[in-house]
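With one protein chain held back, the other chains of the complex are shown just where they sit.
The first chain written gets the first letter, and so on, giving A, B, C, D, E and F; residue counts start at 1 in each chain.
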Amino acid sequence: MSKKIITPVASLAHILPEDYRDLVDRGPHGKSVGIKDLGSFKEITEEHPHCAGCGVSLGVRLALAALPAPEDTLVVGTPGCSFFALSQTALNYSNTAFGNQNSVASGLKRMLSIRYPDKDKDVVVMAGDGGIADIGLDMTLHSWFRGEKISTIMLDNEVYGNTGGQESGMSPEGQVLHMAPKGKNFKKIPVFEMARTAGCVYGAKVTIASPKRLGMAVNRAILLARELGPTYIQIYTPCPTNMKFSPADTLRIAKEAGRAHYAFEEFMTEEAAGRIAAMEGGQEVQED
Amino acid sequence: MNAMEKTFIRMSGLGGQGAVTAAHILGSAANKDGLESTVNPFFGAEKRLAPAESYVRISSEKVYEKGEVLYPNIIMIFHPHVITMGKCYTMPFFDGLQEGGSILINADAPLVSDEDLRHLADLKAKVYYVPATDIATKVAGSELSTNIAMLGGLYAMRKLTSMEALKESMVERFGGGKFVASGTTAALDDAVTGKFAKVSQMIEKNMELIAAAGAALTEFPLPGTKGGE
Amino acid sequence: MCSEKQKNRDTVAELLHGLRNKAFITGSEAVAEAVKRANVDMAIAYPITPQSESMHLVGELFAKGYIRDYYRAENEFAVMAAVHGAALGGGRVFTATSGPGTLRAMEMFPVWAGARQPIVCAFMCRGVSLPPSIQPENIEMGMLLDTGMLMLHAENGQDFFDMILQAYLIAEQPDVHLPVGVFADGFFVTHTREEMLLPPEDCCLPPYDPGFAPVPVFDMETPPMRITRDPLLNKSNFISGSANASWHQEVLAAAERARKHIAHFMGGLLEVENPGAKIFIAASGTAVSQSREALRMMQAEGMDAGLIKIKSIRPFPASELSKALEAADLVVVPEFNAGGWLAREIRASIDRNHRVIGAPRVFGGMTMPPWLIVEEVKKALGAGQNRGGC
Amino acid sequence: MKTGMLKISPGFEEIMPPEYRELVDNGPYGKDYGIGDLGSYKELLEEHPLCAGCGLALSLRLTLASLPMPEDTVIVGSTGCSALAFPQVALHNIHSLFGNQNAVASGLKRALKLRFPEKEKDVVVIAGDGATADIGLDMVMQSWLRREKITTIMLDNEAYANTGGQESGMSMQGAVLNMAPTGKKFPKLSLPEIAHTCGCAYVAAASPAKPKQLAKVVRRAILVAREIGPTYVQLYSPCPTNYKFNPKETVSLIKQREKDGLYQSKEYISQEAQAFLESIEVKK
Amino acid sequence: MRESSYKVLPGPEGYLPPAAATMGVMLPDPGQAIMEGESVDRDTALRAAALKLIEARNPVFFPGPLILWDWKPGVAEKATALKELAEAVGAKMIPMPDYRPKYPMINPAIEVNPNHPNLTIWHNKIDVCLFIGVHCHYANLALKIIRGGTDCYTIAVCAEAGHEEAMISLRDAGLCELQRLRELVIELKGGKNQ
Amino acid sequence: MIDQKIVDPDYLLFEAPRTSEYITGSEAVREAIKRANVDMAIAYPITPQSESMHLVGDIYAQGYVKEYFRGENEFAVMSSVAGASMAGVRVFTATGGPGTMRAFEVFPTWAGARLPIVCAFMTRGINSPLTIQPDTIEMAYLLETGILMLHAENSQDLHDMLLMAFMVAEKTDVHIPVGVFADGFFVTHTRDKVNMLPEDCKLPSYDPYTSPVPVMDMENVPVRQMRDPFVMKSNFISYAAHASWQQEIDAAAERSRKYLNHYLGGLIDVEHEDADIFIVTSGTAVSQSREAIATAREEGINVGLVKIKSIRPFPGEEIRALASRSKGIIVPEFNRVGWLAKEICSVIDEPRKVVRGPRVFGGMTMPPELILAEIRRINQ
Partner (left out) sequence: MYLSVRVDTEKCIGCKICITSCPEPNVFIFLPEQKLVEVNESRCKACGLCTTTCPKDALSIS
């Protein structure tokens, strides 16, 4: 973006509320900040109404902190819990109908490429498991098939959280939830594997308990999407409210999942691997 | 609007405080006492600590109208943030209060600004407060019982239902079986009932809580009234 | 004046009122000719009969460089969502669909309107399932009346061509800025070849400028940076109870404001032939053409008959109709659908509505012989049951 | 199927048109026919309005001849060329909407299971590439993920043929078709692999150029679906009309494609399905 | 001419009043402005606006994102002109930096939001307000909510086609309208003082 | 699960002893389905409908419903429901607002395929802007889909209408889907008294072989049948086939009038038949109007109520007759477009008598005072 859209006009700067001035002075736009700098800059989400201990909001917060160029990032989302934090971000955020996020993003990305042929505008989809894997699965996959240069980030809480805890396609097999009163009777949808088959150039599976890796993956995904094609990140963001555990246990649950069904995984095409090597100079990110 | 005996109650709190459950218990109790009543929650999205409001209409005759109570006789404020941070569907929190109406606030002293107090005095309103969360924590061992303490305050303030009906209604609500709570409420229910070995123990504690909260109810003098400035 | 809005007036005048050349083309080709002159940035396609042909031709325009991006999406819901995304990005977009495609994408049309997107979509009306049919029928219009979208109904290929260009001009007015659906009856219009008048190929509409939009364009170049399209407007502490309602009222208001622009660019929401007549046929779309023949037959018999062609279905010309029908004793409304949505609109708009006969109704792909209309008139007048004039 | 469903009521034998009587006398119901018997019995598909040399019609015909139990098979189709042939098929078959065939089949299969708990009812989806891989992909995949016991057969002619030859997700990269006027920009969708990822117990790609292979995979797919879970068969069925080749070259084109390495038959069998197939095929 | 006699006057008009446009109020043609639902010439409207502002007990300007952020050439000049106008009027300025439904709430003393502008009007006891630099859709939302629930007199300085929902609305308004308004304010104030 | 005996529908609905329960609209749905002898239900979450389908899930787990699952989206759910219905079982589902819009294409196919599906619509606002609150606009879109549409005023109506809907839908001469509409939150989430039917009784089961179209089970004739064929003009089909098919669906809706009259006691309810002014409305707006009418009548204004229970078929004749005698009609609605007012205007001779409002939407409630103001205005 032109830095000017968050530069207050000189003669009116004094009337801006403090949180806006804070954002102008200490926000991440146009600066090279990342997850490691959290706590030292004004985050682009001001506040949000998520439940205490919410994994989704932590996922949103970490992913937003890892955006390589927030000043030129547009987020497309869908109804669901993540909406509530995303709508408070100092970014352009769109939310239309349930499940159509990757279609909206396809149109948006292409139009921005027409209007700004010399600029990188990062179009990032951030949506829940219901939006991406159930109701929007075809639109998700088709944006990958078509090779759209967008990044798709799933905030996977393994449930329809916002409507009160129904089974989703990403719920683990056997889990008893609303609309699966006898337990879910099929496996978690292998979206990650599908992403590879469907033509994503890069994919990663990570939990909120590994913020550094999460940051690295988001960064890679967005930079690769700019150049090469679709990328996919699946973030495990457990939900204390609907999965009925204490809010303080969110990270413990995420960590356990990281050792079980949510072990860190990455895939990339050869071309993507080359780009990553060039970009990062072979640095490895290790989580404690 | 007409002569029948009619009390409309608005309960404003934050998600997880049990305003919806309190409304349910109160409405059911009125129903058990042979009165007519309806209970309406108004959810935004179900988020813990997001504003939550519920409405109870109690009347001697059949109540038809639905939706939020715009013109309440009684307003119950379950959380100070409703007043201090505007976490409320209605701004200001007393908007629409009928003349001669009452307000019950969960706090150890009312948090209302002088200007608002003057406005309430003009309305001939009464303001009460009760430290419901503190009492709930002390007596029932959990802040999750704030709603029951608020019902205790209400009972001491105005006897809209009998104590027996309130008790019966709580047994029904927490006793399992018939009642079905929606997602988030169900999760919290588990947390509440999980604290007690038996439902009967929980009900006993709740009755104790109602009494304790009732005893702690205090009326706050408004400017221009007896005891006020 | 400080206003700087006089730019490019000339191409608009030339396109709408300049010299034109004859062409013998189909309705689908007319769509492509309109899009060629509409300076469209992006179009997205999905096949469905009888619309496919027009979007093939639009694809060819892309291959020739008239359009800057174009692709086939995976289904109509996805198409309408992607078009929405493209419009968010601040460019001029076009798409088209038909019947079942319209219904598949149904959820998106109120989204366009609510989001104040000046999208132009051509609808080549056809029957909807079940039973499946690919034949002409405009029942889908009856379902779109309350989506917030403006709706223009083309009588023929010439209308179709003109209305698509006019649609962009109306849709993009800053005080309107709503989607416009341009409807034509499938096959009857899309596949009929007839003579049309087209403006020169070397002139096109001025480009769309998203800077005039009543909502911020979505490009991280326009303030405010913090913008949600579209917000969750539930009543809560941070939203007033009437914010959602006011938003909807503003969408209705925008459609009202369109009347002025429709009058300017299209010469009115309806056209009246033989004003003051005692008997009127009121129709839209292909039914107008059928009615013209019926009118000819009735006038040949010496009947005092007139015709009202309704061009704009949303906004609906209720007061214009009321005025035009003041002296009429009988209004016959022929329609190409079973539900009779146009007759209902007219009945709800005028007084003494027992004057309105909602017939003939033809559907399932059948054509509407003009004598059927005449017969309805005669039946209503109690003047015999003959198939007069046939 | 009820015995008697195909018995003409007494006294009506004479007035029934010959094709029905033939179906009664010489149809495939309750008999163990396969494609080897084609030509010697009355086929389920009477006639159809599809183009000369249509690869899809050939695949459809061979598929219908390979049904292991036509008398208890219900077919769910979708919009497209094949829908034009279905009204002529002597089986219960459903055309609902474009792309929702697997959702309809899911409800149908479960309801038939309720009504006929003791009986096998084979629910077979037969639809084109647009219906299966584009507009209906979500519902196709979700039926697999839910492990619905249905068989999905794609008649892949690599285009939207019924609407006049548009590019589909199954078209080859670079193919110039309507709606892809500068050539298709992305590769043919690898649906067999996706089916495999989604947990189909049996997945196969075949073509009518090798009818016996086609018959074998269709049969296997239906039998596995009955016992184990969802199955998928993709039948490459070239379209002379929209790909503009001579109708007589339909089969040779497949062979050529195979030679050029652009088409290959495939089979993915889960362990469970493998064991099951071995058990029944050995028995036979 | 419009057929309706609907007047756009200060409220509170009621629970959910209809949009003025659906009651027959039309936007002005170029060169014209709109006053309480009627089309008038631009200068009449400017003069009326100036009068309203100087007669106000507590006039407040609500500058929106299009004039708050220095995002394109020409904005700074307009902003300066607005600031000078505010000084001439003696008006306070309360910004509308963006349109989001802000969680958990706005501080009505220092900002205004299109989803509940009434809070800011009530809190600050504003009797005349002036909108400028707000995207038309959001301006109309806010103006209507104000008319529905408060008695504030609304003035909209619009760079596009104007607003029926405001009591006085200019169209195609830019730098020179702001300057002209300031001149009028000074003139009228002078006139008053004499 | 308790044992249930099959009883005569008329006994169940009109004679069986009822007990009063203090429950929400969502719970009333569960109670109705429990007694409806439903074979299969399919669910997808959407506020404010989710809760009712959770509860249907619970009674599935208890054994009252034989099959139940969560589909992947509303379009798929409605398609799967169609599949199940074609296979000859009694099915139920529910949705609301955006879900209705997502599945939109399927509704006319239910009608066209003559499927006796019963679907509950918990109406809510649709995008944009996004909202989850009550609003009846989705009903406007569905008017032409061929499904029958009943509009419940409250939980009692919702409960009774669901059971009646199955009975009407499954009549051989009707056999088209019925949508039972209830205003989201206002009905679904309101706790009120509902008079319940005995728990140990249920409706007779659905017999698919009474259907006017063949069931898809390879167990009934003809063996060669397609549901539903392409009916378009070609050498072998006439256009008239398609048109006649549509007419038959309209005819089926007409035939439903007599059954609806039987079960609902008329398509409308009228209170104060001799009134000068009528409030004519449906759904929750009826409840709000009752309060306004009570006050107005105390003030001496002769105002009556027309509660419309069936929107499709529409009680045009009934309303026309009442309208001709009244001096004014007020149509309060919970949507922005006023679709009910339009319906009413189009069936009466003098639309100018009709006050097309008040209209409240966007999740706001409708204070009875708003309706009262209109009554007083007209009375002058």
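Just so it is clear, contacts are C-beta pairs under 8 Å (C-beta built on N, C-alpha and C of every residue); 3 or more make two chains touch, one makes a residue touch a chain.
Everything quoted here is computed from the prediction, not taken from an experiment.
S.K.: For the chain not shown, which residue from B:Thr7, B:Thr21, B:Asn73 or B:Thr133 touches it across the whole complex?
M.R.: B:Thr133
S.K.: Based on the whole complex, identify which of A:Gly174, A:Pro247 or A:Gly274 touches the chain you can't see.
M.R.: If we include the chain that is not displayed, A:Pro247 is the one touching it.
S.K.: Touch as defined at the start, partner being the missing chain; which of B:Lys32, B:His79, B:Lys126 or B:Lys205 qualifies?
M.R.: Once the missing chain is taken into account, the touching residue is B:His79.
S.K.: By the contact criterion defined above, which parts of subunit A meet the unshown chain? Give residue numbers in ascending order.
M.R.: Residue positions of subunit A that touch the missing chain: 35-36, 38-40, 42-43, 45-48, 50-58, 61-62, 85, 208-209, 211, 240, 246-252.
As a convention for this text, only the chains that are shown with their structure count from here on.
S.K.: Along the shortest chain of touching chains, how many steps lie between subunit A and subunit C?
M.R.: 1
S.K.: Report the chain whose mean Cα position is at the greatest distance from that of subunit D.
M.R.: Of all the other chains, the one whose centre lies farthest from subunit D is E.
S.K.: Write down the chain pair with more C-beta contact pairs when A-D is set against B-E.
M.R.: Most contacts of the two pairs: A-D.
S.K.: Where centres are the averaged C-alpha coordinates, which chain has the largest centre distance to subunit F?
M.R.: E
S.K.: Quick check: how many Å separate the C-alpha centres of subunit B and subunit C?
M.R.: Computed from C-alpha means, the inter-chain centre distance equals 53 Å.
S.K.: Once you find the CA centre of subunit D and the CA centre of subunit E, what distance in Å lies between them?
M.R.: Chain centroid spacing, subunit D to subunit E, equals 66 Å.
S.K.: Just give me the whole-number Å value for how far the CA centre of subunit C lies from that of subunit F.
M.R.: 31
S.K.: Residues of subunit E that touch two or more other chains: which are they?
M.R.: 16, 68-69, 71, 97, 100-105, 116, 119
S.K.: At which residue positions does subunit B touch at least two other chains?
M.R.: Within subunit B, residues 42, 44-45, 50, 68, 86-87, 91, 182 contact more than one other chain.
S.K.: What residues of subunit F sit close enough to touch subunit A in their complex?
M.R.: 43-47, 50-51, 53-54, 57-58, 60-61, 68-70, 72-74, 98, 101-102, 127-128, 130
S.K.: Touching subunit D in the complex: which residues of subunit C?
M.R.: 45-49, 52-53, 55-56, 59-60, 62-63, 70-72, 74-76, 100, 104, 129-130, 132
S.K.: Which residues, counting only subunit A, touch subunit F once they are in their complex?
M.R.: Residue positions touching the partner: 79, 83, 95-99, 130, 134-135, 137, 160, 162-164, 166-167, 169, 178-182.
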